[in-house]
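One protein chain is absent from this view; the other protein chains keep their places.
Read from first to last, the chains carry the letters A and B; within each, the first residue is number 1.
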Amino acid sequence: MAETAQAKPMGAHGGGEGTRRDFLVLTASALGAVGTAAVAWPLIASMNPAADTLAAGAPIDVDISKVAPGMSIRVLWRSRPIFIVRRTPDELKQLESGKDNAELSDPDSKALQQADYAKNWHRSIKPEILVLVGICTHLGCIPSFAPQPGNTPVENWEGGFFCPCHGSKYDLSGRVFRGVPAPLNLPVPPYNFVSDTVIRIGENPKGSDFDLSSVEQL
Amino acid sequence: MRKIFLAAGLAGLVSLGAAGPAPAAEESIALPTQAWSFDGVFGTFDRAAAQRGFQVYHDICAKCHSLDLIAYRNLEELGFSAEQVKAIAAGDQVVDRDDRGMPVTDDSGKIVMRPGRPSDRFAQPDKAVTSALPAVPPDLSLVARAREDGENYVFALLAKGYDTPPADWDPSAIYNKYFPGHRIGMPPPLTDNAVTYADGTAATLDQEVRDVVNFLEWTADPNLEERHRTGLKVVLFLIAMTLVLYAAKRRVWSDVHKDEH
Partner (left out) sequence: MAAPRTQNRIIRWIDYRLPVFSYLEHELHEYPTPRNLSYWWNFGSLAGFMLVTMIVTGIFLAMYYTPNVDMAFDSVERIRRDVNYGWLIQFIHMNGASFFFIVTYIHVFRGLYYGSYKNPRELLWILGVIILLLMMATAFMGYVLPWGQMSFWGATVITNLFSAIPKVGNAIVTWLWGGYAVGNPTLNRFYSLHYLLPFVIVAVVMLHVIALHQHGSNNPLGIDRKGPQDSIPFHPYYTIKDMFGLGVFLIAYAGFIFFLPNFLGDPQNYIPANPLVTPPEIVPEWYFLPFYAILRSVPDIWFIPSKLAGVICLFGSIGVLFILPWLDTSPVRSARFRPIYKWFFLVLVVDVVALGVCGAHRPEGTYIVIGRIATLYYFFHFLILLPLLGKMERPRPLPASIGAAVLKGGAVSAE
């Protein structure tokens, strides 16, 4: 177009002047890129959980002294329901015998749904106290606690957890039965006994660094 | 000519700045100014003073004044250890709330209190105390920012304000020289040795006020130090980048300017 004076395209000069200009523009561009990244970083970082959200997700201490054998309580930790169950000696005997293991999908807790300290038949640190994340591994409903054997919620119920949404069944260690929609055992969150009557949910015992986000499926 | 325009504009802006975007008070009460560690471009918090100031707030001011924006866990920024913070939190009673943030009530409908945790916001002052007061004590979290020259204002009000009132002052009202209108609802809250400092510093009135101002400056602007640190890096970077850009601009324009007079 005849309108503009012919501008010398950048870098078209020979030697000194052109390369000096190129160098300057290059440096300026590099600094500009650094600056842009430095600006973008805080914006992206701001979307990470804020300090108070992280603080609210800190471990919580739960007093289990009032939980009688055969009872369960429910607390919220990191917005998830956590079941704490005090199992009766009879229930423990039943679980230890392994009578129903053939009906379970994963009786030995081979799938990574718990820390190493919960990879046993009682899926817990102390046998009487069971701590589970109460979210069905099928599609996320909250199973009901149904410890009594009988004909509710289904025929020939042996005691455990029953998910009302699609009928998934778990035993009293949270292990999933075969032939139900749920694929995996209920996860066990990190927890630790601060004393005989207080459990801290969200903190592992010394020597373990189990992270709940490492499980196969919550 | 454009230079005169610039000068006029700048002069106007300066006078505007002197007047302050916040307008002058009814009468200009000249505030005595103090030197603070957090003043200026390179200001930092005096953490020892802020810790003592927290003690002053906690032991005295907290009886009537809330500090709603601060959580116990924030105290770690002042140098308290996690254990100390837990102990401080547990020493206060806070409203027990469920996960939706609603207060938990017992069977008779009374609100349940429990010991504080680090993640809790500071406990509220006892309602029995505050409801008996003639005026609502303001929350103190932002007081250092909510007043013009806040830190000097708070210092002057607490340490120097409870002066002898003028001759015609109504004796039933409390006089404070620096409170707007002079009629303050709060009797002098601090005296010498109102607290015993954990680090052994002599707790004169002046010292207590200095320390509580340091604390309140932190509650109002906890990011001050990070802001100054980052700001220094940013401005230095920008100066460097602008110099490079200027050199580049001159280079690029050299072939245009060489044809001009």
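We adopt the following convention: a residue touches a chain if its C-beta (ideal position, glycine included) is under 8 Å from a C-beta of that chain, and two chains touch if they have at least 3 such contacts.
Computed from a predicted model, the values in this text were never measured in an experiment.
A.B. asks: Over the full complex, note down every shown chain the hidden chain is touching.
C.D. replies: A, B
A.B. asks: Taking the entire complex into account, which one of A:Ala30, A:Ala50, A:Leu139 or A:Val154 touches the absent chain?
C.D. replies: Missing-chain contact among the listed residues: A:Ala50.
A.B. asks: Just one of B:Ile60, B:Met113 or B:Leu142 touches the chain that is missing; which is it?
C.D. replies: Hidden-chain contact among the options goes to B:Leu142.
A.B. asks: Just the residue numbers, please: which parts of chain B touch the chain that's not shown?
C.D. replies: 1-2, 4-5, 8-9, 11-13, 15-17, 19-26, 41, 68-69, 74, 138, 141-142, 145-148, 150, 180, 220, 222-223, 226-228, 230-232, 234-235, 238-239, 241-242, 245-246, 248-249, 252-253, 256, 259-261
A.B. asks: Please output the residues of chain A touching the missing chain, sorted low to high.
C.D. replies: These residues of chain A touch the chain that is not shown: 1-7, 10, 25, 28, 32, 42-43, 45-48, 50-53.
Quick note on the criterion: only the chains that are shown with their structure count from here on.
A.B. asks: Taking the complex as given, what residues does chain A use to touch chain B?
C.D. replies: 8, 10, 17, 20-21, 24-25, 27-28, 31-32, 34-35, 38, 51-52, 55-56, 58, 76, 79
A.B. asks: Write out the stretch or stretches of chain B touching chain A in their complex.
C.D. replies: Interface residues on the chain B side: 71, 73, 99, 117-119, 234, 237-238, 240-241, 244-245, 247-248, 251-252, 254-255.
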